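One protein chain is absent from this view; the other protein chains keep their places.
Labels run A, B and C following the written order; every chain starts at residue 1.
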Amino acid sequence: MPTKARSTTPVMTVEELDHFMDTAFPQMRDGDGLTVIEAVGPLTARLRLRFSEKNLRPGGTISGPAMMALADYAMYAVVLAHIGPVALAVTTNLSINFLRKPGPADIVAEAKLMKLGNRLAVGDVVMTQEGLDGPVAHVTSTYSIPSGKA
Amino acid sequence: MPTKARSTTPVMTVEELDHFMDTAFPQMRDGDGLTVIEAVGPLTARLRLRFSEKNLRPGGTISGPAMMALADYAMYAVVLAHIGPVALAVTTNLSINFLRKPGPADIVAEAKLMKLGNRLAVGDVVMTQEGLDGPVAHVTSTYSIPSGKA
Amino acid sequence: MPTKARSTTPVMTVEELDHFMDTAFPQMRDGDGLTVIEAVGPLTARLRLRFSEKNLRPGGTISGPAMMALADYAMYAVVLAHIGPVALAVTTNLSINFLRKPGPADIVAEAKLMKLGNRLAVGDVVMTQEGLDGPVAHVTSTYSIPSGKA
Partner (left out) sequence: MPTKARSTTPVMTVEELDHFMDTAFPQMRDGDGLTVIEAVGPLTARLRLRFSEKNLRPGGTISGPAMMALADYAMYAVVLAHIGPVALAVTTNLSINFLRKPGPADIVAEAKLMKLGNRLAVGDVVMTQEGLDGPVAHVTSTYSIPSGKA
C-alpha cells in the first residue's frame, strides 16, 4: 500500500466543487441554494447554511438534522477539495455535540482535516453564528476513500 | 437532586406521540408522512422511513442526512414515550456509524434506551433494511432532560 | 478491491487468542492477569475485568480509563478472533458512554461486530456488572485492517 503523503493544498476551487456537487449530488443542493461553499484553503473549507424558515424548530432554533446535514456536506466538500472529484468517498462516522441553541440566523461551518490518509480522512467541523459567544455545534467525522483514487 | 428510578414502561402511546409530534414539530413531519412511528415498548421504539426518491443519492442509496434525521427522530420518540410530552428535551450528542450501503427501500430504526436518568437519557438506534445481512447504520445518542420535568 | 464477505465464524479459539496476546502484547496483560478472555462466538467475544483495588476510584467505583482499556482489548480480541493473528490491526475510533457508576466488582464486556469488512471492522461493547439494572458503559469502536491481510 503506498503511503506517500497527500498534499495539503486544495486541488479543486470553490467553483469546481460547486459544479461537481450540482452534477453529482443535485439532491444535496435541495434545489434551494441554502448551503453555500464560501472558501477552501489548506486542509480547510468554509460553508454557510443560509437561514430559512424550513430549518426552524419551535423556539426559533435551527433543527439538529439541518446542522448534521450541513456538517456532512462540509466534510464532503473539504475532502473532495483535497482529493479531487471522487463521488464514491463515503462517510463512515459522524459524531456531533450540540453546544448552544442556535438562533434564527445563518450558520457558518468551518471544516478542517486533521488527517488525510490514503484510506481515511478525519476532520472536524466547528459551527458558529454571528454574535454567539462560542460554537453552536462541533462535529468530528471520518471519510473512507476508495482505493485506486489515493 | 432526586434520583429515583424512572419507569421503564412507556407513558405515551404511538397515537399520543404522533399527535404531539404533529402539534409541536410540524416541520419534523415534512408534510410528507415518510417517517412513521410503528411501535413503542419498554425502553424501545420502532420507526420506519418509507422509501422516497427525495432521500436517494447517486448509486441508488439513501442519503446520510436522511438516516441521521431518522435516528434523531427515533431517539426523540423513545425519550418522549418514557418521560411524557416535554418539548424541551434536546439532543446533546449523536454519533452515527454507517455500516452498509442501503438500497432503495424502507429503513427500519429500532431505538433502545440504555439509561433513562433524571438529567440524561442515552440510547442507541439500529437501522436495518429487509434482506440485508446486518445493519445499515448504528447510532448512539444522548438527550438532556430539563429539570423540573424529571 | 476484493469485497468477498468474511466469515462470521471465529478462526481463533480463546486459547489461541490468549497465546497471541501474551506473545505480541505482553504489556496489555499488565502482568497481572486481571483481564480474561472468557469466550468467542460468531462475531462476538466476552471478556472479564477482574476486580482489583488498583482500578478503584474514590467512592468505590471503577476508573474510566480501566473501562476504556477493557473495551479496547475486547474489540481487539473480537476482531482478531475473526481475521486471525494480525498484530497490525489498529483502533481508529473508540467512543464510550458511561451509563452507571460501577461498584467494586468484576466487569463483563460483551463485544459484537456489526461490520467485518475488508478494510474496517465496527463493533460495540456492552459492559455490565452482576446485580446492576442496566449496563455500566457502552462503547462503539472502529478498527482498520491492513490490506493484504483481508
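Annotations for the structure displayed:
Basically, contacts are C-beta pairs under 8 Å (C-beta built on N, C-alpha and C of every residue); 3 or more make two chains touch, one makes a residue touch a chain.
What you see is a predicted model, and the numbers here were worked out from it, not measured in a lab.
Although it is not drawn, the missing chain touches A, B, C when the whole complex is taken into account.
Within the entire complex, the positions of chain B that touch the omitted partner chain are 1, 92-93, 95, 119-120, 142, 144, 146-148. Listed here are the chain C residues that touch the chain not shown: 24-25, 27-28, 54-58, 63-65, 68-69, 72, 87, 90-98, 101. Although one chain is not shown, part of chain A still touches it, namely residues 5, 95, 97, 99-100, 114-115, 122, 124, 133-135, 138, 140, 142.
Keep this in mind: only the chains that are shown with their structure count from here on.
Each chain gets a centre from the mean of its Cα atoms; for chain A and chain C, those two points are 32 Å apart.
Distance between chain B and chain C, defined via averaged C-alpha coordinates, is recorded as 28 Å. Each of the following residues of chain A touches two or more other chains: 92-93, 95.
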